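The structure follows.
The complex appears here minus one protein chain, its other protein chains still in place.
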Amino acid sequence: MEEFKVPPPSKVNYLNVDYGLKSWLLTRDHKRIAFLYLGSISVFFLIGGVYAMLIRLELLTPHGQLLTSTTYNKVFTQHGIIMVFFFLIPSIPATLGNFLVPIMIGAKDLAFPRINLLSWYIYLLGGIVTVYALLAGGVDTGWTFYVPFSTTFSNSYVIATGLGIFISGFSSILTGLNFIVTIHTMRAPGMTWFRLPLFIWAHYATSLIMILGTPVIAITILLLAFERLAHIGIFDPAAGGDPILFQHLFWFYSHPAVYIMVLPGMGVVSELIANFSRKNVFGYSFVAFSSLAIAVFGFLVWGHHLFVASQSVYAGMIFSFLSFAVAIPSAVKVFNWSATLYKGSISYDTPMLYGLGFIGLFTIGGMTGLFLAALATDVHLSDTYFVIAHFHYIMVGGTLLAYLGGLHYWWPKITGRMYPEGWGRFSALVVFIGFNLTFLPQFMLGYMGMPRRYHYYPEEFQVLHVLSTAGASILGVGLIIPAIYLLWSMRYGPKAAPNPWHLPGLEWRTQSPPPTENFETTPIVTWEAYEFAPIEEMKVIGKFEESKAEV
Amino acid sequence: MSEHIVSVRIYFAIFLVLLIGTGLTAWVAFFDFPGPFNAVVALTIACVKAGLVVLYFMHLRYSARLTWVVFLAALFWLAIMFALTFSDYSTRDWLPIF
Partner (left out) sequence: MAESYAAEPEVVHHPALQHHFENMEQQREAGTLGMWVFLVTEIMFFGGMFLAYTLYRGKYPEAFAVASNHLDIWLGGINTVILICSSFTMALAVYCAQVGKQQLQIIFLILTMIFGGAFLGIKAVEYREKYRDNLIPGRLIPGRPFDPAVNPHGAPHDPHKLTLIGNSSVRQVELFYWIYFAMTGMHALHMIIGLGIMCFLLYFSIRGRYGPEYHNPIEISGLYWHFVDIVWIFLFPLLYLLGRHMGGHG
């Protein structure tokens, strides 16, 4: 273990360096911007969660007694839109990524701090426009906006909602741009590519997708809006257009978008598994390259959403093959995480529980994706609850769990306070149980033929639906508890040391919370990523000399 | 590490070539070439013009390797979008039932 000069402790950090609304709303500090995102994303998650509860309540009975059909269409549409565009896509990159990317590479901030702040305002503007559209009457086309319903027949606020999503897309693009430039040009001396934490590799790959995919959804939404406004016929067969063109353009982004959602989660999990097993990640370069591979391959598979949409069967075969191929790098990661655990010194703290949960649930979600990638089985399973269960296993069982795990793991660094570990473990368990009870029955429902987006269903499906709703309630409780204790800990939690987990990462070698410029002096990196030593030596890192304590 | 300064003479030469290319593509458009060659010729001229702008006006010729990678990646992704979408459209009438 080499020498690292620890800076003297100081009472000034990025949270208390300046007070007042203006210092937060006009900040250029990536850490404050991450905090702003954390707040706004939580609000949107709550809204999306309310819609989820409405869906589950409606599905308790087979004859749709709570909501009319149009309202139900609006509820699941809006659940999807809010969760996908305003929670999942920004969640880890905009909160944990914004906070940690500069610190993990040893920089003072991102490359373009003002653009970072702009991206938050753009995100808010998009969110406000979308919420306005929801309140004004909502949209009922499904989050996928398929034509011709969305262009011609729907009487809902398609254009306003589309505008909100269009605007928020720019937030995504600017974040990705910032990350790419920062990682290329602002790494500290000695921080070579292969010494980077896997969290950085994952965010780099995510940023590639943001840059290359988001512009296509932008143009798609614009075309959709103009089609709805002017009825020209670009997607209308009667005028010579093709409705499938919309689906091609839409999914060209929206499939890679799911990798925007899951890749950062994988980055977090790499950190959690390695650090809480106190062991270097097995096959570091394989995991790093698999992030890039997922980013590239993710762009080659969108046609698997069009298997039953009259796409050419030859194209279907190509997309099916490629969809199997894209599973390989994900599987590499799961194998490598498992190998990392083997003979590791595992501690079952809350972040690790979420990390382990991710591995199990993501594996289930990923494997069920294979059923959907095969053309023949997809014909049976397409547009059923099997698909819904598949992607919720990855989005919730995967991304959400990783998000929660990362939040807990870096909570002491972000807030300078520790969360209550007992409550943390308890809610992780509740989340895990609630989640599986919600979505495991949905696989069965889908296989038995329950279509998605329906609220009327045959009586024999009711038992599974009731189980699912019960699970959703438990899941909801499991998610509310951390909201409460995390907020509580910001004021009353015990103050955290610079390196409360005794880990070697660069982020643990500065104060908790960090000062505005992250490090007192630019670090010079001479160690590999995940270089662990016996815990007695680890306790030296981040320990400040008492005599230099600043009053 | 100072940047490379492109001379005015090179800029002027590229400018002239671009103007000639414009005239050429407009002139050649009126000839009826067999099959798809009108489009091929027009796009080739356009690609050459665009290539000159990218290499010299945008200094890509003198830029770091990373910049090349970024630019070529964009072209590659565009190619993916076109190729895979047209794998659908161009094979739709291969089988009678579809």
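Read from first to last, the chains carry the letters A and B; within each, the first residue is number 1.
Convention: contacts are C-beta pairs under 8 Å (C-beta built on N, C-alpha and C of every residue); 3 or more make two chains touch, one makes a residue touch a chain.
Here the structure is a predicted model, which means the values were calculated and not measured.
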item	value
Touch criterion as defined above, residue of A:M186, A:A309 or A:A327 at the omitted chain	A:M186
Absent chain, residues of chain A that touch it	107-113, 173, 177-178, 180-182, 184-192, 211-216, 218-220, 222-223, 226, 229-234, 239-242, 245, 249, 252, 517, 521-522, 524
Residue numbers in chain B that touch the chain omitted from display	1, 3, 5-6, 8, 11-12, 14-15, 18-19, 22, 25-26, 29-33, 38-39, 42-43, 45-46, 49-50, 53-54, 56-58, 63-64, 66-67, 70-71, 73-75, 77-78, 81-82, 85-86, 89
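We adopt the following convention: only the chains that are shown with their structure count from here on.
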item	value
Length of the line joining the C-alpha centres of chain A and chain B, rounded to whole Å	37
Chain B contact footprint on chain A (complex, rising order)	184, 212, 216, 244, 248, 252, 299-300, 302-303, 306, 310-315, 318-319
Residues of chain B that touch chain A when the two form their complex	66, 73-74, 77, 80-81, 84-85, 87-89, 91-92, 94-95, 98
